[in-house]
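Supplied in structure tokens, the structure appears directly below.
Every protein chain but one is kept in place in this view of the complex.
For clarity, chains are labelled A, B and C in written order, and residue numbers in each chain start from 1.
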Amino acid sequence: MIYVSLISYTPDPERTIAAAARVSTSPVGATKLMEKLTPEAVDRLLTQLLASGHLSPFEHASFTFAIEGISRVTSHQLVRHRMASYTQQSQRYVSLKKADYVTPATISARPELEAKYHDMVRDCHRLYHEMLDAGIPAEDARYVLPGAMETRLVMTMNARELIHVCSLRLCLRAQWEIVALFERVKAEVERVAPRLGAELKPKCYRLGYCDEAESCGIFPTAKEVSGGK
Amino acid sequence: MIYVSLISYTPDPERTIAAAARVSTSPVGATKLMEKLTPEAVDRLLTQLLASGHLSPFEHASFTFAIEGISRVTSHQLVRHRMASYTQQSQRYVSLKKADYVTPATISARPELEAKYHDMVRDCHRLYHEMLDAGIPAEDARYVLPGAMETRLVMTMNARELIHVCSLRLCLRAQWEIVALFERVKAEVERVAPRLGAELKPKCYRLGYCDEAESCGIFPTAKEVSGGK
Amino acid sequence: MIYVSLISYTPDPERTIAAAARVSTSPVGATKLMEKLTPEAVDRLLTQLLASGHLSPFEHASFTFAIEGISRVTSHQLVRHRMASYTQQSQRYVSLKKADYVTPATISARPELEAKYHDMVRDCHRLYHEMLDAGIPAEDARYVLPGAMETRLVMTMNARELIHVCSLRLCLRAQWEIVALFERVKAEVERVAPRLGAELKPKCYRLGYCDEAESCGIFPTAKEVSGGK
Partner (left out) sequence: MIYVSLISYTPDPERTIAAAARVSTSPVGATKLMEKLTPEAVDRLLTQLLASGHLSPFEHASFTFAIEGISRVTSHQLVRHRMASYTQQSQRYVSLKKADYVTPATISARPELEAKYHDMVRDCHRLYHEMLDAGIPAEDARYVLPGAMETRLVMTMNARELIHVCSLRLCLRAQWEIVALFERVKAEVERVAPRLGAELKPKCYRLGYCDEAESCGIFPTAKEVSGGK
């Protein structure tokens, strides 16, 4: 089970973004802007910035998440996003007591394969412990652990990067586990910053069409759009 | 006058860093760690991380500053630090009503030069306004404004980068205005995160010697250290 | 006069990008791909990558430019692009012998203002030298130099960032001097990598509409497009 918890974030994130943005064109300083901006003014400013693609002020608000229960398959993908900070549980130093692992739904749906999958993952975990007991260092024994094994990490991302990453990873053609992860990330952000949370959405909602080779059905592809004229 | 105000930051920044760091080797998740870590444990962990150079957990705490009254000379230097976010007052869109500018102490100390300096900067500012009044766009009229002119910006930096930048910019051989800027940045951080604030110090305090060509006198240079043996 | 010269770059940049891209889906290694890909295959691959927005392989080709004759106004804007490397002439250590500076066309077009502008910039430069002669350090004397003063730098950018920066800075609503700079950057890239050079174009060419508040006239704005239906 994926578990995502927002453990820390820039307080009043939307006001911080708006105050920073106003500094570039305002004769008043940011400290005063933090006090004076009304919720309506904040909302209006964020909408303007998003419409015009001036996203750099969104970098001033950061969000720190505790993430648990994702597979190593998915954490390997996740850390490819370089505009973020990650501290991940080390398989080098921490030996995995319990065989916690992720099972894809396509496998769960097939009882005969599912049984083999469960057996195999547990056998790997059993050999891992046998090797540890025989004195093999954890950093080497882990080579036998499958990509399904769960990991845990802390991730900090600013709002600009969250908007960008969600535009890619909430796309239904992205890998299902990373979609599920960012759906929970979005839910956590929405709780404390609803206007910003609403902007965490797949790219097609912004583009008005799908730029993948094949659409999931929500929006037509660019080809279908232009072909229809 | 340089003015620096911490307008927003990750709440409980030192605990956030410590909780993130523990995730890599702990069987407990980050959410529990945020609750359970005692102030002493946080302090001990930060000291260990700093001693061993494991600085990546320091990226999970961010600080957002309103900065006013620095010259364009210094803002040009400042934004060369790429691991940070800046939103700066635009000279393209905002016309500078008042001639606010910075005067280096070496010039203030020489009355005959100081008078010429003041006249020149004000003459530039006067021509700037004459051009604006004659219909020259602000983005072009500003070419005549000197580097001394004050600017204002919002800067967000995480704690890892603050440690790094201060190690360079609190060095007394750095340019005096950027030293003054980061002394105020350090004072703001110390107010809310004393353990972290104490780590914002010139590189020589960490190295135990000066790695510049010539020392300011606080520490001997590397050459002097090895030559003394 | 802006002067841009490509002093070094990844040899065979388009083939390098294509070979890297193929690695993600090919059973053959990158070394073989570098030898075997025909010019047509390279071209086809680049077109596919661009159409689908898979731009990360474009990071494997880098371009290093010597840039001279841009104003400090423009270099301050330029270095805000953080995904690049810059080494700039230091006004701290190098004293500017000659008064080389940039004059905006809107000022040149107005003889009475132009004369005042030239006089003012030269007066600033003269006071700068008077202060140097009187023993003021270059790092302080430069505070009186106007933003018009020319600077020189070396910039390295990879092809992905070049595509991104040109999409913003070749827009005719960008500041005229930075437009002129990136037109020369584009010309240099086109000389050695025509397919890639052709992709260095303002964002509207990619979007099919203008997303600025007001269009320069080449493409209608998003509002005009949707309003027309």
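Quick notes on this one:
Here is the rule we use: a residue touches a chain if its C-beta (ideal position, glycine included) is under 8 Å from a C-beta of that chain, and two chains touch if they have at least 3 such contacts.
Please read these numbers as outputs of a predicted model, since none were measured by experiment.
When the full complex is taken into account, the listed residue touching the unshown chain is A:M131, out of A:A41, A:M131 or A:A222.
In the complete complex, the residue from A:V102, A:A159, A:A180 or A:A193 that touches the missing chain is A:V102.
In the full complex, subunit B makes contact with the omitted chain through residues 52-53, 211-213.
One chain is missing from the display, and on subunit C it is touched by residues 3, 5, 7-12, 16, 19-21, 23-27, 29-31, 34, 56-57, 59-62, 64, 66, 68, 85-90, 93-94, 97, 152-154, 156, 158. Annotation for subunit A: contacts to the undisplayed chain at residues 71-73, 75-76, 79-80, 82, 86, 91-92, 101-104, 106-107, 110, 113, 116-117, 120-121, 123-124, 127, 130-131, 134, 136-137, 139-148, 175.
Heads up, the rule we're going with is that only the chains that are shown with their structure count from here on.
Distance between chain centres (mean CA atoms), subunit A to subunit C: 32 Å. Separating the centre of subunit B from that of subunit C, both taken as means of CA atoms, is a distance of 27 Å. Counting partner chains per residue, subunit A has no residue touching two or more of them.
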